[in-house]
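With one protein chain held back, the other chains of the complex are shown just where they sit.
So that you can tell them apart, the chains are marked A, B and C in the order they are listed, and the count of residues begins at 1 in each.
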Amino acid sequence: MDKKSRIFTLLVVILLLSTLVNAGGALLGIIDVAIKEGLKLVAKGWIVSTGWQVIDFYEKIFDSFPLLLTTNPPMSEITSGMFFFIKIIAPFYILAIVILALYILMASSSMRGRAKAKSMLTNLIIGLVLISLSPGVLKVFFIISENLANALISMGANAGISALKGASGGLYEKFWKLTLIHRTGGIELFAIHTTLLFGLTIMLLLRHVMVILFGMLLPLAFFLYLFYPTKHIGKGLFMQTFLWTFMPIAWILALVIIGTVIGSIPSYIPEFYILIAALFFFIGSPMMILGVGDWLAFLVFLFEVLQAAPLSIGAVVIDETMK
Amino acid sequence: MQREDSQRMWNKILAIFIILILLSSSVSASIIDTIWGLITKPLKGVLKSWEHVLKNPKHFIKHWGKHFAHEELEEKGERIRTFAYVFLLGLFTWTVTKDISENINRYILINPDPLHEGVKSTVYSFIHLLIPFYVLALVSLGAYILFLSTSPKGRSRAKSMVSKLIIGMILVTISPHLLNFFFTLSENVTKNILTQGEEEVTDAVGTYTGVMWKSWFLTVGAIYGVNALGEIVTETVTHATGFSISQIKKHHYSWGTRGMKGYWPVKVLGTLDKILSKLKVEAEPGRTIPMLMLSITLFIGVYGILAFRYLMVMFFTLLFPFTIFFLCFDPTKKLGGTLLEQLLLWTFVQEFYAIILVAIGTGMIMLPEDLLGYGFGIWPLTISFFDLAACFTLMLGPIILFMLLRKLLPPL
Amino acid sequence: MRMNSRIKILIVIGLILVAMSISTAVRIPKIFGESHETGFNRMGIIIWIAKRLLYIWLSASYGTEGLNELKANLSEIVMMNPSITTLSNLMVIVIKLVFALYIPAIAFLGFYILFLSSSPEGRAEAKSMLTKLIVGLIFVSVSPQLMNLLLTVSEGLTSSILAPTAKGVFTKAWDTSIGATPLDLRLELSGLKGLHFIATFIEIELGFYTFLFFMILVWGAFIFPILIRFFAVSVFIVLFPLSILLYSFEFTKALGRTMLEQTIIWTFLQVINALIVLTVVQSIISLGEDFMKVGWGITIPVIPLVGCLMFAVAPLFIIRFFRGFLP
Partner (left out) sequence: MRKKKFMNLMALALVIILLMIVSAEAKGIKLESLEVLLESLIIKPLIRGLVIAAPIGYWLAYQDGTSFVKNFNRVILYNPPTEGILPFLNILLKILFPVYSLLIVSIGFYLLLYSSSPEGRANAKSLLSKLIITLVLISLSSRLIWLIFSISGYLTDSIFSLTSLELIREILNGGIWGMLILSTWLMIPDIELGAVSLMLVYVFAWLPYMVISLRNIILTALMILFPLGILLYFIPELKSIGKTILEQFLIWTFIQAFMALALVSVAKAFSVTTLVSNPEITCLNIFPVPGINNMLAWFFTSIDLGTTNLMTLGFGAVAHFSIILVPIVMVLLFKKFLP
């Protein structure tokens, strides 16, 4: 605070003092109302600043975007889990081979049955190789996805990330302006905003968890894929590993596209809408690009986000009763 | 079972009360007087005031006007805005219920008129748009026959495609009339259903409007009910104890220092009054948002779906020439099939609506009387679950039938 | 910059209101000879009303932000498409990647022919696979032009549908469903804005929901799907060579089919949007303005309202029901 403003405040204080001492009731009343409004503004400012700190807290995830999207969990953590599942599979495997061998030796009388059993045996042996190679397979996945991600992220993903930040900033701006006018004016926007940011955080962290989970299950996936009855489960597990590993590619592609294209959108569309659409597009992009879900699932999600607003009404009732 | 039990319990409690009162009469007559006074005095007072009001409505308005004029400004604002809310919501409910009971048949029966000037001209402009596509299709087919098809089988297939295309051309030119015929058919079927079950339809619409009104009553109850309750309790306490609340109120802030210090009824009444005065401010429209949402959902559920159906039928009506073209050209047959299916289904939603209305009416008529009362809310502000279910069936039924029939239709 | 000027306006309005309230608060008790306490109350009411008016003005301006531009540029927004030139460097990378992927694909097919297909039938099949792959290669190399063609066709169809449409009717439908308030310097209270006006005075909470409603009507239903389509089409433009490869390679045909289908559907969604404009216009013309107009005083025009919301709902139906048309 510089000297000028200090003197100014001193003057104001003296003025107020003099008025307060000398004035009648009416002037006091006016000052009272003004201070009342000022205090209300302080209360609203408290709300806004608290909201801002939480939003800032969540927004820090944007800094970690490049890191979270380009890296995969280290193999050492996954391999221990993989070996655990391989250990579980091993006795079954031995059992399967022994039974097959016995079947070939003794039971199969028809040529056809024997051929089938033989092909099964070759399958088993291929599976043996695959299972023992499964850490390598996962490693290859990781290398491809990381290299692709690194190559793509340098093509302008930062512009996309700043667009997402801009969307968040736009929502916050609306929230604080409406809240400063009335206490409950923009609370629902805040609820939507934090839900979005929290959802974004959880999505990114959940990917790492899911990669570890399905990575550990990869030997099991190969094992199940070998037997006809459980073939589609093995395929499903394998697809899940694949999808969760390559999800960041879709995200980064979305970021790059947002960054490249956002400038070419005509300027008469308000920027805020473009940024919000970009945010939702980013959230929905894995479903859109990798075909995990479809447009409808994406919209159901959107609807659910919007539905978080009415839930805060319950809190209003509690607050009102405590007045 | 449970119901019976509760009834039995109530009977028991009543019996106990009666016995108690009878017994007490033998002990002391004065106690009865007191109890009787407790019950009747406030009631009498309320009745008297109402009698007065009913006799002189002018005086009532004057009195309340005076009262209103003397109120604090904030309280005035509170009163105005709650009243405006209730009034506007009531107005909305009234207009919607009136409109729907008058016009439901019209809303269900309406279909776009393909022979209307604007629609017709648009369809014909689409037909013009189709000409290059026809030329393209014919040329490509011709080229196929001339150059590519070596087998007689493929050639015959191509030839049949050409004939199909030509049939399609004829159909495209008369497509508005074709659609008009189809719409008339569907309308007649719907009209038949509606006239056959006229009573049921009236009943179903009555259920719908009833729920709308009940929702409004609940809103009124939620806003003014607490106030009314507070009023009644205040009056009861006043009459019972002989202390006027307003008298207490005067000493309210200083009952610790003035002469009434330590006198327990004053303390109790002071506390009570504090609570009651808190209760009075609670006329918040914000807490009636669930009821408001119910009303709006009901409104959107019927009007929105009917309007959406109309618009979708219009959409596929405009696309009808394209539908025929796609259907008659083999590579795009699947697309045309989907378009045609959509047109049929969206048109049939009116039949579904009529069927659902009749079904709801039948169900409500067939329902045993004693089941109708089950619902939520405090009597008399209850919404029956059956009525609510009927409303939601009215909203979702046509859509469910739509989805169901889509699965049942043979793939084209 | 725009925001700053808005804040300035807000501050000025607030100052004026405060000045007004102070002057009334000072004057009224003197004139009527009342106690100063009533003066406070009057001032409180004035502040209360001023706050609500400010809230209505701000939230309504948020809700209808860009509405005028939208009305002015309706057909341009519907016909909006990403240009291939901005995406060309990304597309070049994807094409290079696809060419790189062709080598293992062809090698894989060769192995398939060598080892697994012993029967002549299987060999013929493998050969047809190879020809498909090579045809795909040709398509990949011209994929930017192909995509351009697709976009041009879609744009042409859209413009030819939109050309004869009375867009004024649609804009008017918008206007009737959004309505106006005295804050728009018009002496009327109608449509969703009117509802918002009243609801805010009753309760801020209700005001918020009504505000949200027309915010959804303007940008949620209209701009939002179009912008999402814009981004999605850009993604599918970039991925177009890849989807051609996947479609032409026998083993990934299903995936490629879905991707190509999605490309076509998202591209032609703008035709659907144009058709919706046409549908709404025709419906309003053929039904008349009074059809399904509920309410007294403030009326709710159902058909224009639902018509505007069609933009959000109809693409869902289209995407849901029109899948699986490619062989």
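In this text, a residue touches a chain if its C-beta (ideal position, glycine included) is under 8 Å from a C-beta of that chain, and two chains touch if they have at least 3 such contacts.
Since this is a predicted model, take the numbers as computed values, not measurements.
J.: Based on the whole complex, identify which of A:123, A:162 or A:195 touches the chain you can't see.
T.: Of the listed residues, the one touching the omitted chain is A:195.
J.: Name every residue on chain A in touch with the hidden partner chain.
T.: Residue positions of chain A that touch the missing chain: 1, 9, 13, 16-17, 20-21, 25, 28-29, 31-33, 35-36, 38-40, 42-43, 45-47, 49-51, 53-54, 56-58, 60-61, 63-64, 66-68, 73-74, 77-78, 80-81, 84, 88, 183-184, 187, 190-191, 194-195, 198, 201-202, 205-206, 208-210, 212-213, 216-217, 229-230, 232-233, 236-237, 240, 308, 311-312, 314-316, 318-319, 322.
The definition used in the following text is that only the chains that are shown with their structure count from here on.
J.: Just how far, in Å, is the C-alpha centre of chain C from the one of chain B?
T.: 29
J.: Using CA atom averages as chain centres, what separation in Å is found between chain A and chain B?
T.: Inter-chain centre distance comes to 38 Å.
J.: Between chain A and chain C, what is the separation of their C-alpha centroids in Å?
T.: 23
J.: Hey, what residues on chain B touch two or more of the other chains?
T.: In chain B, the residues touching two or more other chains are 284, 286, 289.
J.: Hunt down the residues of chain C that sit against at least two other chains at once, touch-wise.
T.: 44, 205
J.: Considering the complex alone, what residue numbers of chain C touch chain B?
T.: Going through chain C, the ones touching chain B are 38, 41-42, 44-45, 48, 157, 160-161, 164, 198, 201-203, 205-206, 209, 275-276, 278-280, 282-283, 285-287, 291-292, 294-297, 302-303, 305-307, 310, 313-314, 317, 321-322, 324-325.
J.: Can you tell me which positions in chain B touch chain C when the two form their complex?
T.: Residues 72-74, 77, 81-82, 84-85, 88, 91-92, 94-96, 99, 107, 110, 112-113, 116, 118-119, 121-122, 125, 129, 284-286, 289, 292, 299, 303-304, 306-308, 310-312, 314-315, 318-319, 332, 334-335, 338, 342 of chain B touch chain C in their complex.
J.: Give every residue of chain C touching chain A within the complex, in rising order.
T.: Listed in rising order, the residues of chain C that touch chain A are 3, 18, 22, 25-26, 29-30, 36-37, 39-40, 43-44, 47, 51-52, 54-55, 58-59, 62, 65-66, 69-70, 72-73, 76-77, 80, 82-83, 86-87, 89-90, 93, 204-205, 207-208, 212, 219, 223-224, 227-228, 230-232, 234-235, 238-239, 255, 258-259, 262, 315-316, 319-320.
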